[in-house]
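This is the structure, below, for whatever I ask next.
Left out: one protein chain. Kept in place: all the others.
Let's look at chain A:
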Amino acid sequence: MFLPAGSIDETGQTVDARSQAYEVFRNVTTQRNYKQISTPVVEYANTFTNEIAGMKLQNMLKWFNREGEIEVLRPDWTTAIARALVNQHPSQLKWSYQGSVFRSDKDGIESRQAGIEIVHTPVFLGEGECLLTAIHYLKELNISSYLIELGHTAIFDELTFPLQLTSEEVDQLREAMHDKRRDVVYSIVINKGSKQIADELTSLVDAFGSFDIIEKYEDKWKNNRKLLEIIQHIKQLALLLKDSGVDEVSVDLGRVKNLPYYCGTMFRGYIKGNGATCFSGGRYDKLYEQFDESISAVGLAFDVDVLAENIDMNETNQKICIVASEETHAYAESMRQSYPNVIVDIRYNLPEVHQFDKVLEIKKENNDYKVVEK
């Protein structure tokens, strides 16, 4: 029997590392007072494709149900959680989840995520808690070499507002910004008649870096109240991370949203060794507008597959094999208590020596049990 392309049976270290990532995540989020939430893996496509959620149906695993409605395998956690949280009591502010998402535009179709959502919480507290949970989690996983990047959706919105772009032009310009395609950014804006905004947006393409960029733009935007508020908000978050021991904080002021529901700060975490994105998220109050709710909401999702690849899984626990028989099995089982932090396997035949650090054989002689080390 074969599996569809991209699907695979997994064993051993890959599964162990992923389980560890989930386990550590559960411990960290429990310690920080998150409540777990789970949503079904099958949802209506419209939950994700409506105008506010804005995901593409073509990238989802989908089918028609008996009523002719399109159902999908969950392509995104945040949108599903938003749908679910509308029915939850608002006194619970912090939620955590873990499980798979399914997208046909990603390698492997299924990818595993663990994430948090914080609702009904003041802006800075919610965003700070998201980022501090992220660094707490990475620390617990012993992942120390990473870069956290901050961005903000309103910078693009504020700078392009005077251009009175059509929605098609906004999409084109946002795509060019997303690709850091400076010549196209300049060309689109100059055609709208503003050299000043064309120059501003083109230079924003390169506005990524550390506190030097923040300070440069704090000075540059000192006479624009809205942009100054944004850069000072980003600076405050960056300082929170710095004061919490994060070595590398980066900003990308030219970053634009890739989903319509983002509306404010955006986060991303990179593993420095291989450049993999280990988490991403941001503010998405707008997502709740579809449910006629006005809610402060922010969250991020970790890519558990990426984390699992970067966890050091050197086995440190000693492995012991107890060779028993049907007659001595109960005694062998009772011996486990003597080895609380050791991996103990009971077998009826001698194993290959290299599989275990120690092999003990139980023999029964005159109603007495004798343990012999092999």
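Here is the rule we use: a residue touches a chain if its C-beta (ideal position, glycine included) is under 8 Å from a C-beta of that chain, and two chains touch if they have at least 3 such contacts; residues count from 1.
Rule of thumb we're sticking to: contacts and distances are computed from a predicted model.
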Protein that the absent chain corresponds to, by UniProt name, given "ATP phosphoribosyltransferase", "Mannose-1-phosphate guanyltransferase", "Tryptophan synthase beta chain" or "Branched-chain amino acid ABC transporter substrate-binding protein": "ATP phosphoribosyltransferase"
Residue touching the undisplayed chain, where the options are A:32, A:136, A:181 or A:242: A:181
Sole contact to the chain not displayed, among A:79, A:96, A:121 or A:250: A:250
Hidden-chain contact residue, picked from the options A:102, A:156 or A:270: A:270
Missing-chain contacts mapped onto chain A: 147, 149, 179-183, 208-209, 250, 252, 270, 272, 274-277
